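A quick write-up on the structure given underneath.
Heads up, one of the protein chains got dropped from this complex, but the rest are sitting where they should.
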């Protein structure tokens, strides 16, 4: 089997939600774990990460490991997502690595009753692949000591050094070698704060750099090795718009998942990669894309950066301070250029079904037409554009549907939410298309 | 010989033009091939690709392979570009790979009379280098079976997976090993639609992501292994301005060639990397670069985002809504910053000749001066700036000339077009400079 087939139950992970494992300020140090493990529906993440590393004070981590075992033993059966505790690790510290090993031994000890619901471990601060292999080996020993099947515990890593970024590119060569069990690899998670330290980057305000190349390279490594790419934490938890923008940018490089720090962020991140309930039109008003208002028959522009007047046979379209005098046909072309349509789940299913029917009938490529009437300053203009779909287009545009299907199959606790959002009928059709 | 010397006849490929090989809807299924192979001059591509993969329906591809052989046998001698058919291939499907091998055997069979004019094959959907080597081996067998010299058929690949993107970086280590013939590699072509699928990227409107890193990495791999980088198809064939913008961006990463879907796109892409006939000035009007109007003695700004007034000894320059009060010297500096000159072919030849003369006279570096008079709102200002040229500058700016010379030597059918554009005299000087 090819190394780039995704081997785990989940083909997509939208959400990676961390919870401190032991808080010395609370009477019950496991209180936060107990709260998180009871999340359900859109508030419950695809992957829950009891965080026995950075989120928990160093002197509380032994207790944290015990808390994880205890809480998962009690509530793990009912938790709808996967559970992957993060343990301590550092490429430069054998002491830290040994500590992480001990915590894994503890958490996975069958006597503690949690291990059936522990899906794997998250290893931070990895260096080169030889370092990843040390963690893999410890997990193999944990499995062996506790009578678990070799390879049954997944391993996810946090990419937070230039070295780890480079080494991801070599995974294809290493996974499957007889002396490791790296097939257990699951998530590649970017950790931008530590990465910034490792790269010694400085910004005037102390804001994190963009690290676009890191995100590209993580997504690419996931693609080449059959893994799943997840972006790091978005610190400003009040900034919902910023979190959404970050996710849109991530999705465009194939990094569908993201870290969540609060249940509110989990809700946003669970929904973000799913297509909208209703499609809508965008128009580029002098460099910025804004939504047109759906007035039933027409899509109306209500801003003040574009204006349009009819002048005899001609039209005067003003964009910012640029005036364009255009014929009716030129105006239509210009508006086709300026507008774009964001399809709903329903629209995507329609297009896929249409293409499938055409393929059935022996056609290799068909034109998909998108038409509407745009209204600017009361002047209405019909526009229409075609896009050629062939097999490759079909497959490239199928990703949101594959994602939807993966979510639906793995998260029964979200069925009601999905039906509420999209309606039963659309959900049913989305589950059937493309199979 | 160093692996990064380009080993093929062409040092540059501007255009990669695909044509379906068999259309079941037409009486003569080879009609489109026959039309394409008769293109000449600016409408004829540097590399013509009879496309027996995605552009042709799966059940027509056996006939497509025969059509290629037949049409190239009849018209190949006169075709001015190279001919590299694309065959089927997939890293995950031995069935597809074997089909591709059979089509190559058929197309290159000397009994079909086409092989003297077949320059190589294009292999899509490659994975890691071991997969590339399978294709290389099949081509070696084709050569051996048909009595062709080993390595005489070129091989180009489509980079449309994260794996292939990563593996390109290892070509230097593999080309030249005794058990392969990877020296036959010619073009590295990005295939962004399938790449988007492989990376599982999602954009709200379904538009392709930018994939800037992919294009950088393809160009870099081409540089390191002596190959030629070509960008993938630009789907919106009516959008000439968009196609040009894409090519300008590609050229800035060293990806000079691009896929063309129509003869119209071929014309654009053949011309795009060549310097303009006439140089012209640009000015930055509040973030956007626009052309100044050449009024002979002055270069005039005719937009409305910049304004300039004389006020006693001072000048008031308004850029958007920012007002700058400047002395005459400060104004000159500001205008030097805001303007840029796009040199013509003639200008580039002049500068190179000037540097060559200086070098001859023992100078390592000289200042090249660029001066003009800019007019804004009727206020005229003389500006002048220097750029130091040393050997490195000279060589870096020589690329358009090397490209021009490669085109001129390999495409006699474009001599008339080039003379029409530039004039015989400039063409002649451009062919002599730098040698």
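Lettered A and B in written order, each chain numbered from 1.
Methods note: a contact is a pair of C-beta atoms (placed from the backbone, for glycine too) under 8 Å apart; a residue touches a chain by one contact, two chains touch by 3 or more.
Computed from a predicted model, the values in this text were never measured in an experiment.
Peer 1: So which of B:321, B:369 or B:435 would be touching the chain we can't see?
Peer 2: B:321
Peer 1: Per the definition of touch given earlier, which of A:73, A:199 or A:421 contacts the omitted chain?
Peer 2: Going through A:73, A:199 or A:421 one by one, A:199 is the residue touching the chain not shown.
Peer 1: Which one, B:9, B:92, B:288 or B:337, makes contact with the chain that was left out?
Peer 2: The missing chain is touched by B:337.
Peer 1: Have a look at B:113, B:169, B:242 or B:423 and name the one touching the chain we're not showing.
Peer 2: Residue touching the absent chain, from the options given: B:169.
Peer 1: Which candidate, B:94, B:147, B:312 or B:364, sits in contact with the chain we can't see?
Peer 2: Only one of B:94, B:147, B:312 or B:364 touches the chain omitted from view, namely B:364.
Peer 1: In the full complex, which residues of subunit A touch the absent chain?
Peer 2: 24, 54-59, 91-92, 127-128, 161-163, 165-166, 169, 193-194, 196-210, 213, 235, 238-239, 304-305
Peer 1: Take the complete complex as the reference. Which residues in subunit B touch the chain that isn't displayed?
Peer 2: 2, 4, 12, 169, 172, 212-213, 216-217, 219-224, 248, 251-254, 256, 273, 282, 321, 333, 337, 340-343, 362-364, 387-388, 390-393, 395-400, 402-403
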